[in-house]
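Of the protein chains in this complex, one is absent; all others appear in place.
Our next item is chain A:
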Amino acid sequence: EDPQADSSASPLPHLEAKIQQTHSLARLLTKYAEQLLQEYVQHQGDPFGLPGFSPPRLPVADLSDPAPGHAGLPVPERLRLDAAALAALPPLLDVVRRLQGELNPRALRLLRRLEDAARQVRALGAAVEAVLAALGAESRGPRPEPAAAAVAASTASAGVFPAKVLGFRVCGLYLEWVSRTEADLGQLAPGGPA
């Protein structure tokens, strides 16, 4: 096959292309997040796979659910919130991977997905911040050190089920936030409502 592409990418894609690329990434990660949550549930046993199972939405350190009024905020603000949440997700996903490594050491695909998800969400967060920077909207400065280690220690000592619930909660948050980011970037993408 004759290569059709150029051999080097443009050094700094312009804003529209960057938004488009980030939006595509958010869409892709949303798909991946759905698959991750499905895979996670499959490996946790009952009651996680039962229909109607809805564990309490326990608060997770450094990360909260998207606020109900999120959609009403200006896009840059929403993106800032998205970026903050995306920045908090990787250490939590790492914690979940470690816990699952102990609980389901043979679930290699799940472990690999968790590892990839942490890396990918980092990339998405960086891309959102780059968009914010391109938009002239600075992020909110240095974030506090994530308390993931404390979360892992406390959860591990609490028992297996809380560890599984934590993972379920983190995976769910991951899906919500990348989905939210996709929607927010869709406001900026060409053809979007924004």
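Following the convention adopted for this analysis, a residue touches a chain if its C-beta (ideal position, glycine included) is under 8 Å from a C-beta of that chain, and two chains touch if they have at least 3 such contacts; residues count from 1.
To be clear about the criterion, contacts and distances are computed from a predicted model.
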Consult the UniProt record of the chain that does not appear here and report its protein name from "AP-3 complex subunit beta", "Interleukin 6 cytokine family signal transducer", "Dihydroxyacetone phosphate acyltransferase" or "GATOR2 complex protein MIOS". "Interleukin 6 cytokine family signal transducer"
With respect to the chain omitted from the figure, which of A:63, A:81 or A:127 is a touching residue? A:127
Check the options A:24, A:42, A:64 or A:187 and report the residue that touches the missing chain. A:24
In the full complex, which residues of chain A touch the absent chain? 1-9, 11, 21-22, 24-25, 27-28, 116, 119-120, 122-127, 130
